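Removed from the display is one protein chain of the complex; every other protein chain stays in position.
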Amino acid sequence: MNQYIVLRVVSRLLIPVILIFALYVQFHGEYSPGGGFQAGIMFTAAFVVYSLLFGLEEVQRAFPPVAAHVLSAGGALLYIAVGYATMLLGGNFLEYKVLLPNDQAGETFGIIVIELGVGITVAAVALSLYYSFAGRFVDREAGD
Amino acid sequence: MAVGRRRWVIEALIDIVLLTLLATVGIGIVVIRNLLAVTMLSGIYSLIVAVLFVLMDAVDVALTEAAVGAGIMVILMLGTIALTTREERVHGTGHNLLAFVVVLITGAALIYATLDMPGFGDPEAPAHTHLSPRFTQDSPEEIGIPNMVTSVLASYRGIDTLGEVIVIFAAAVGVLLVLGGGAVRRRRPPTDADDPAGEGRR
Partner (left out) sequence: MFEQLPALQVAITLTAAPLVMLLWKAPRLAWAITLASCWASLAVTLALFGAVADGGSWSYEMGGWAPPWGIEYRVDAANAWILLIIGLVSAIVMPYARESVEREIARDKIALFYSAFLLANAGLIGIAITGDAFNIFVFFEISALASYALIAMGSDRRAVLSAYQYLVMGTVGTTFLLIGIGFLYIMTGTLNLYDLAARLPEVSDTNTVRAAFAFLVVGISLKLALFPLHLWLPNAYSYAPSMVTVFLSATATKVAIYVLLRFIYSVFGFEFSFEELSMQWVLMPLALLGIVIPSVAAVFQDDVKRLLAYSSVAQVGYMILGVSLASALGLMASILHLFNHAITKAALFMAVGCLVYRLGGVSLRRIAGAGQRMPWTMAAFVIAGLSLIGVPLTAGFVTKWHLLQATLEAGYWPVALLLLGSSLLAAMYIWKVVEAAYFREPEDAGADVREAPLALLVPTWALTLATLVFGIWAAFSVGAARTAAEVLLGRGVAW
């Protein structure tokens, strides 16, 4: 796709904006619509756009598949770890209020951490799925 | 009163237009055999559904539907089409009577079920009188954040959300098992460390 110079320039400008908007949706989810699920998908969308224009190999240099696989487990583990932490602090599973001395602050803190876990897993899984599909396509092209 | 009534009429008109579009797109997906077109239509379908969610004040759901249904889903389906075929192969007559009957019965059952439902937005509906009052009135105090949807999803029903994260993780495990990890082979020989799913074996 080297010839599409307009697309390349526009996407160069757009990708940082998508990433920042994803971070906004992630960390502003307590105040406005959004949260980890939506942010994760948007975050991946930026990488997919990049890959469509500059090739799978380029994007895999920036975000290797193995990192995506590890992070997809890591986000889920972060979420579960919050559950264990609340149990160790004397609460029930995922009872965030015990995390901090103030109940309300504990709840808010817990939600921010688990939303981060959600975002990491969703972004990493969506990217892994994309790699799995696109990787086979590249493989086949090379084989033909 | 007059303003409220006019607003109601306009909303109903918008709903009718959107639902008609939705039905048209849905029929298009069933009838059209070109999979590329079907994929694009399914993206449009998701966008219309997202708009409907916005009209129902479910902005969080709308955002997800737009991002997943119109974004990632379309890309994955395009990837699949690139790997397989653009034209749907038709078996037999292309009509399956049994499937049609099942769909008709399901549709009839769904309509039958709506007859006794409380009206949309009815303040006396059980969904608004039983659990919701606590979620809407006490959650800012109990959780300390203004977005109640996040409060319910992440805290009151935290284990459900954990479950959904695991569902997504399970999707990754499943695809890695079946398709492999998709790492692009580089010039140097691949090492085990690069690919948990062993796509280097191909």
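Each chain gets a letter, A and B, in the order it is written, and its residues are counted from 1.
The rule is simple: a residue touches a chain if its C-beta (ideal position, glycine included) is under 8 Å from a C-beta of that chain, and two chains touch if they have at least 3 such contacts.
This is a predicted model, so every value here is computed, not measured.
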Inquiry  = I'm checking contacts with the chain that's been left out. Which of B:Leu21, B:Leu36 or B:Ala125 qualifies?
reply    = B:Ala125
Key: Residue numbers in subunit A that touch the chain omitted from display   = 69-70, 72-74, 76-77, 80, 83-84, 87, 91-98
Touch residues of subunit B, complete complex, unshown partner = 109-110, 112-118, 125-132, 134-135, 155-160, 162-164, 166-167, 169-171, 173-178, 192-193, 195-198, 201
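Here is the rule we go by: only the chains that are shown with their structure count from here on.
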Query = So how far apart, in whole Å, are subunit A and subunit B when each is placed at the average of its C-alpha atoms?
reply = 19
Message = If we count contacts the way the header does, which residues on subunit B are in touch with subunit A in the complex?
response = 59-60, 62-64, 67-68, 71-72, 75-76, 79-80, 82-83, 141-147, 149-151, 153-155, 158-159, 161-162, 164-166, 168-169, 171-172, 175-176, 179-186, 193-197, 199, 202
Remark   = Contacts from subunit A onto subunit B in the complex sit at residues 25, 29-35, 37-38, 41-42, 44-45, 48, 56-57, 60, 64-66, 69, 72-73, 75-76, 79-80, 83, 93-94, 96, 103-105, 107-108, 110-111, 114-115, 117-118, 121-122, 124-126, 128-140, 142
